[in-house]
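Before any comments, here is the structure.
Only one protein chain is missing from this complex, and each of the others stays in its spot.
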Amino acid sequence: MMVHLEGVMKRFGAMTALRGIDLQLKRGCCLGIFGPNGAGKTTLLRILATLTRPSAGTVCIAGRDAVREAEKVRPLLGVLSHRTFLYGHLTARENLQFYGRLFGVKKLPERITEVLHVVGLETNSHQLVRTYSRGMQQRLAIARTILHYPTLLLLDEPYTSLDHHAISRLQELLLQLRSESCTIIMSTHDLHRGLDLCDEIAIQCRGKIVYSGPSLGIDIQGLEQLYSAYVW
Amino acid sequence: MFLDRNHMFHAIAMYISMTTAIFLIFAYAPTDKMQGIVQKIFYFHVSSAITMFFAFFVVFVASIMYLWKSSDWWDAVALSAAEIGVVFCTLVLITGPIWGRPIWGTWWSWDPTLTLTLVLWLIYVAYLMLRIDAHDPKRARFAAILGVVGFVDVPLIRWSVEKWRTLHPKPVLIQEGGTTGIESSAMLLTFVVCLGAFLLLFFYLLWERTSIAQSRHSLEVLRQEIDDLLTR
Partner (left out) sequence: MSGSKLFIRQVLALLVKDLKTEWRTREIFTSMFVFAVLVIVVFNFAIGADPELIRQVVSGVVWVALLFATVLGLQRAGQMESEEDSLEGVLLALHDRSALFVAKMIAQMLYLVLVVVCSLPLCGIWFRIDFTACIGALGVVFVLGMLGLSIVGTLFSMIVLHTRAREVMLPMLFLPVSVPLTIAAVYATDQLIVGKSLRDITDYLTLIGIFDIVFLTLALMVFDYIVED
């Protein structure tokens, strides 16, 4: 079991964002989380990313307690969120060099060239990130996410800001990573792509997972039906 | 609150001890030969100072406990003790000059303890401002860190201010410092009773203020829960 959550709750002061989440995901699986805004999807992903601690419950990633052994879990994670985590005054290469050194990526220069190629930014790699468009920044953020060969990808609405071409490239990349036994958890509003990529789907609403199951046999209409049935 | 038996006993004990202290100060303790009646303010001044240090020590302990246990109760204690501490601190800073003017000939003499009190006032007022200013829920944690840092700084401030003091001319008249010589056992008794009264006052205020902080927090939690239920 790659990911195992039990009874995860998260309170922010008086507000409860997550009310007991149970989740299990096998290695190499891809889970798509759908749900309205405010359902707590981002909070859930942040807890998985060890950026914040749950108020209650256990979080196990790759057999390790993500709360107590967070520093051992972090190198396994690749996190993509609304924020790019890029430095505007550095070039694309320098940004990747920075993260590569932090993660201790071996043969860094070659790896940087490789990921830049995957996201299609080799020609602009010596430009300052400040000069990049939002879409280019998002692509570089994707490169940053996979730089250190993570085994669990946590993607918070990865398709935003991407044009059609970039979205297909990302989809290809994710499919390839999935075939390499990378586990993926993604929250998205894009029902098409989500269903395309994911083996498992879950619908989150008001801090609880109200539906979960395999995506096999469910099409867009089916998903929309489930959505309106479970989300209120 | 007043119906609570323990609380009532505490309040009665406090009133009795304060009244006794005032009686002792004005009717029982002998008037100091050199300083005259102004010396009597010393009982309030030193009692306030000791209570102030004790209050900040409580902030220190409560801050550590809060960081360790993340319990809101400890946070409420720290906040209450800090507020009360600042009040007593202000009393020290007011009674000091009132005492000093007739004795030393100046309103302020940069006496080591008084200077230390002034710096502490600045630090703990900053503590209170931090609590108002920082975003929930990190607010409590940052304040707790300051509560620890501020108190650890006390011996360092004391040492440096004493060394610094050796550069300044001492006031011409009488000895100065945190305590004047207590000449008789009558004075000692008066002082002890006064100190006891102040400490009882401190604990009473601490108890009350902590209860209020706790109630406020519970109210917030209830409000959130109602909000949640209503929006369903």
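Every chain is named by a letter (A and B) in the order it is written, and numbering of its residues begins at 1.
Everything that follows uses one rule, which is that contacts are C-beta pairs under 8 Å (C-beta built on N, C-alpha and C of every residue); 3 or more make two chains touch, one makes a residue touch a chain.
Keep in mind it's a predicted model, so treat the numbers as computed, not measured.
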Sole residue of A:44, A:77, A:162 or A:223 that reaches the chain not shown, by the stated touch rule:
A:77
Just name the one of A:31, A:44, A:86 or A:142 that touches the chain not displayed here.
A:86
Any idea which of B:12, B:37 or B:122 touches the chain not displayed?
B:122
Per the whole complex, from B:103, B:148 or B:195 the residue touching the absent chain is B:148
Residue-wise, where is chain A in contact with the chain that is not depicted?
46, 49-53, 71, 74, 77, 79, 81, 83-90, 94, 98-99, 101-104, 144, 148
Touching the unshown chain, chain B contributes residues 67, 119, 122-123, 125-126, 129-130, 133-135, 138, 141-142, 144-146, 148-150, 152-153, 156-157, 159-161, 163-164, 167
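The definition used in the following text is that only the chains that are shown with their structure count from here on.
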Chain A and chain B, separation of their C-alpha mean positions in angstrom
50
Which part of chain B faces chain A closely enough to touch in the complex?
136-137, 217, 220-221, 223-224, 228, 232
Counting only contacts in the complex, chain A reaches chain B at residues 12-16, 206, 232
